[in-house]
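One chain of protein is taken out of this complex; the other chains stay put.
Note that the chains are named A and B in the order they appear, and that numbering of residues resets to 1 at the start of each chain.
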Amino acid sequence: MARTDAVTRILFEAFSAAEVRLFYALGYAAVAVFCYGVYVQIRKYRRGAALHLEGRLRTRLRDMLGTVLSHRTLDRRDPAAGGAHRLIFYGFALLFLGTATITLEYDILEPLFGIRFWHGEFYLWFSLVLDVAGVAMIGGLAYMMYRRGWLRLPKLDYARPDRVPSDPDFDRPQYRREDWAFLWILVTIGCTGYLLEATRLVWLQGRPDVWNVRWWSPVGAALAEGLRALGLTARGGAVFRHGLWWFHGLLALAFIALIPFTKVKHMFTSLGSVLVRDPLAAQRLPGIPESQAQPGVAKITDFNWKQLLNLDACTKCGRCHEACPARAVGAPLSPRDVILSLREFARATLESGTVPDAAELDVHGKSPGQVSQETLWSCRTCMACVEICPVAVEHVPIIVQMRRKLVEDGAMDPLLTKTLQTIHKTGNSFGESKRKRAGWTKALPFPIKDARKEPVDVLWFVGDYASFDPRNQKVTQTFAALLQEAGVDFGILYDAESNAGNDVRRVGEEGLYELLANANVAAMASASFKTIVTTDPHSYNTIRNEYPDFGGKYQIQHYTSFVKQLLADGRLRVTAPLEYRTTFHDPCHLGRFNKGYEAPRDVLKSLGCELVEMGRSRANSFCCGAGGGRIWIPDPVGSEKPAQNRIKEAAAIPGLEVYVVSCPKDLTMFEDALKTTGNEGRFVVKELIELIREAIPARRPEEVSA
Amino acid sequence: MSGLLVIAEQRRGELRPVSLELVTAAQKLRRGAEEVGVAVIGAAPEKLVAPLSVAGVDEIVTVKVAAPEFDPDTFEAAVSALIAQRKPDVVLVAHSVDSFGYAAALAAKLGLGFATDVFDAQRIDGELVATRGGYGQKVNVEVDFPGRSTVLLAVRGNVFKPPEQPASPRVAAFEIPAISSRATGREFVELAAGDDVDMTGAEFILTIGRGIGEESNVAQFRELADAIGATLGCSRPIADAGWLPKSRQVGQSGKTASACKLYIAMGVSGAIQHLAGMKHVSTIVAVNSDAEASIFGVATYGIVGDIFEVAEELRRLF
Partner (left out) sequence: MKILVAVKQVAALDEDFAFRDDGRDVDADFLIRDLNEWDDFSLEEAVKIKETAAEGGAASSVEVIAVSVGPEEVDESLRKCLAKGADRAIRVWDAAIEGSDPIAIARVVAAVARREAPDMLFAGVQSSDQSFAATGIATAAFLDWPHAAVVSQLNYTPGAQRALFRRELEGGLLHEIEIQCPAVLTVQLGINTPRYASLRSIKQAAAKPIEILSLANIGLNAADVGESGSASRVRRMYIPDKARAELIDGDVAAQAQRLAAIIREFKGAGTGGGAA
């Protein structure tokens, strides 16, 4: 019986000294090429603009490790891919660690300190674990091949909406080649590893301390039995083993050397991208430093190093492509292809020794690698892409910063231009006089406090659409009545309130945004209140996340959580429960942006309604299409609008009675879509506030609104 | 002290109808036995004597000049000479593209009293008082001309009814020395006619304005116009954006809805340039979601509401 203590694998057994030296030389060469590749990538990132990261490195590392090790971002909306990738990730990690462990002992600990540990029990368990790891890795890779080759998932289709067939970069065969090469090479490395194991076993079948413990490498052992059954002799095993060893070794070294030049670098770039992520990426956009001459991004080097790293982190998984509402209705925008275009552009311009002239670094346009105006203006800044990206690519800030340049150049739809000028002049997008902002209060039987003149508990930031749009004014008046009946001490800013600026910022008119934000912060500074409540999710987002950068830090709630509290406290009581079959549309700026999914649902349930979820709900809610300034840009004649797409989704719910929204723009867009999709009469679109009113009928005979 | 002088307008050999409206305006300002003279300036002015022979005209003065079409230097020289000789109290021109080109220069050079886009004028205590619009036609402004012996008024078109009775006024030729003009008129260019639509002859017009929002909404209103039997027209922004051909633009620079009897304006705010082309129509229906829109000031009937909803409902009824 062999002493398990002595069991180990003799490295380089039967290799000549020359061969060993050659191997080491190739190894060093591979590492050198790898290092050079890393250097080229890092040099590229450093050619971008500077950026100061917030937060402590320790926290970031902890979050990154948590994200990566749990693989939760990969499980989202594609648990099969998440599972398969887990196998590949852990399999590869273990295999790599295993090799590193061997190197650790063989090249460092033993020669320098005489420490040996890779033998005996440790060695046997080591062999078993690595065999299992190999199976996991190959299994995961096999599934990925099946996904790509047989399932042909739509999100893995590289057809791109932002180019036409005649464009040189319309088809990207190099992506497909690279994808398959990556899969096949790794699979080959794995399989040859097992064959190598097997042939070694066949070669050393005569050695008890090898042969008797062979089942600790079960795959290798099984293969060895097979090979022997096929007639492979020990001598033959030796020969094959020698050849396979070089093949496997060279392939592996080549793989390592090429990591920074291929898709494989996502192993590092995605970790890096997650490490440096901005948890408030689309909710809180970056300002323009005074020192910056040109607002926004014009050249590839105007992107900061984090954004350039984002470009390289993308693995073309297609989740953003799938989630984008603009793409879904045929607009020339795919967030994936914006990132990939810019990535190609960065590679072409920033990876050589010298950086080309400024003229060649322009990222705007229709040439390969550039992003066109039509693409940039199609974005609804709904954040579906940022939210779902497993590797923390931040598409929306990239798009907005490119829009800033377009705005500066005046390259906008004429209606958008006019709206921006109107907002500048009157502080609202309707072109109405400031004095008319609180005109909706005149129809109420009670006065509303002026928060500038007397202190109030709650400041209600009403917003543009809620103040001026006739349909939304009814909702605003209803909410005022509800607050009044609940005995809330509230007030508004009257004509000191301006458009909160959320969409102006996302259009890219940063100067106008600053004007609006400063004006609103000044107005709120002149008022005395404890918290802010708003019925407008867009205002909610910007006041909550972006106004602090302008000196305005407040406690702010969207009305849904405020009303939920009022119901819980009994200050509002449901006296006429509704029994509608409803569905709830999560507004982008409340739901996905600020994770406000539950409050509106809780309120709906308190009203007695039956809630049936649509397929795309909560974080996957499908944007109504009005965001990012798109409500001020006409849609192309004859195209489907995102709101129509969404209404059709709702129409598929049998017996649906009410489509519930909690955002003024949603109300406008969906009521419109209800008519234009021919669903008028089948169900109605209602603001949650209107349902609350129905369930809590006014005590007074004179009701404020229908 | 010496009567009123009307400057007629002609283009491509035709008398512009506004010239006759000026005669009616002159009648309103006549005092006692004051005479109303009408000057026609052109290369063949005698050809326009016939159409100008209407009641209220005491004398037609023909001024033969080299320029066959309107030219600022020519008109300024000719009218200056006429004023110098006849010394009228009041000179009336139309508030038109032609007069934009010379009336103010004339007033500045000769130190005349001057007001434009006048839609009413009278004598109060012997003083000439003209009424025009202010602040985007939202208010009326009464102006007078203290210390000015001659006043030049540019009168708004489609306000005064032209005289209908023919008459036989005196005709005299007025000689002036040759005028060297600093501009040369060349050809006339018709705007690329999008379609052969006769806006000026249409009796029933449906006009759409900025309120329709997007180009894709034009189709709905085109269809509505067809259904109700109206000619589809538009305001300036729609034509400038290319959503409808310029030939369908109604307004100061576009077509004047001269023959129109029923005018429905949907999503039209009523900017002054547009009103100039249609405010004279006897029955105007304005549909707009903004209750304060200027168009309601000239409309006979008004609907404050969503133009798309109204359009849809209306479509159902035809």
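Structure notes:
Here is the rule we use: a contact is a pair of C-beta atoms (placed from the backbone, for glycine too) under 8 Å apart; a residue touches a chain by one contact, two chains touch by 3 or more.
Bear in mind the structure is a predicted one, so any value in this text is a computation, not a measurement.
Summary of contacts with the chain left out: across A:Glu105, A:Asp131, A:Glu485 or A:Glu509, the touching residue is A:Glu509. Only one of B:Thr74, B:Thr207 or B:Thr256 touches the absent chain when the whole complex is considered: B:Thr256. Note that of B:Val49, B:Ala81, B:Ile176 or B:Ile303, the residue touching the chain absent from this view is B:Ile303.
With the whole complex as reference, residues 288, 295, 407-408, 410, 412, 414, 417, 420-421, 424-426, 433, 435-436, 509-512, 514-515 of subunit A touch the missing chain. Taking the complete complex into account, residues 11, 69-70, 72-73, 95-97, 100-109, 111-117, 129-130, 133-146, 148, 182-191, 195-198, 200-205, 225-226, 228-232, 236, 240, 246-247, 249, 252-256, 259, 261-262, 264, 272-273, 283-287, 296-306, 309-310, 313-314, 316-318 of subunit B touch the chain not shown.
The rule is short, and it goes like this: only the chains that are shown with their structure count from here on.
For the pair subunit A and subunit B, the distance between mean C-alpha positions equals 61 Å. Contacts from subunit B toward subunit A in the complex involve residues 213-216, 241, 289. Considering their complex, residues 414-415, 470, 634-638 of subunit A touch subunit B.
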